Structures are given as C-alpha cells and as structure tokens.
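Input: a single structure, listed below in structure tokens.
Every protein chain except one is present and positioned as in the full complex.
Our next item is chain A:
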Amino acid sequence: MAISLTELWVILGCGAITVLSRALPFVFVKQMTMPSWLINFLTFVPITIMTALCCQSLFVANPGHLATLNVANCLAAIPATLAGVLTKSLLMVVVIGIMAMAVLRYFSIGG
C-alpha cells in the first residue's frame, strides 16, 4: 500500500479535471437558456457518440494510412447485433457477444 507524491498529484489533478468536465455543463445548462440551434445540435449527440464509440472497437488505427477492420470484433458484432434485433434486450446482446468472442478465440479466428 504505497503511493508516491507524483501518483497522489496525478489522482487529485486528473480527478479534478474529470469531475469538472462532467459536472460544470450541468451548472451552465441549469443557469442559462440554451439557444435552439444548440438544443438541435445536442439531439444528435447520443446517436453520434454511441456510433463513434462502437467504431473505436471495430476499426484499427494505422497512423498515416487508412484504418483497417478489427476482424474478431467485427465478426463477434454480427451475432451480438442479431441478438439485439431478435430480443431488444441489452443483456442478451452482451451475453451473446461475449460467447461469440469466446468461440472465435477458442478457434483462433480473427487474430
């Protein structure tokens, strides 16, 4: 159980940075009336951010060159998506996704 001075500063500093990024927008939104273009912009944030987060695991970055596909993740995404279409249950998507990935790894498919 040891903590160095640097580690302490990193935890406190980064903690302050993350809590401010998260909480300050709540203060601003509560105090101000938002212009309609901003509200319109924000209605697209959920779908765009979730799509981008998915892309982060489906593409592999090759700096300076075009990205390639993360083959294993893309393959496992197929049964996971199907599970979503069939059951509309988040739990089923996650369970089927994990099982699909375990099978892919067992047969060493997709790297």
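Just so it is clear, contacts are C-beta pairs under 8 Å (C-beta built on N, C-alpha and C of every residue); 3 or more make two chains touch, one makes a residue touch a chain; residues count from 1.
The criterion applied here is as follows: contacts and distances are computed from a predicted model.
A single chain of the complex does not appear, and UniProt lists its protein name as "AzlC family ABC transporter permease", one of "Alpha-ketoacid dehydrogenase subunit beta", "3-phenylpropionate dioxygenase", "Phosphate import ATP-binding protein PstB 3" or "AzlC family ABC transporter permease".
Touch with the hidden chain on the side of chain A covers residues 1-3, 6-15, 17-19, 21-30, 34, 37, 39-59, 61-67, 73, 76-77, 80-81, 84-85, 88-91, 93-105.
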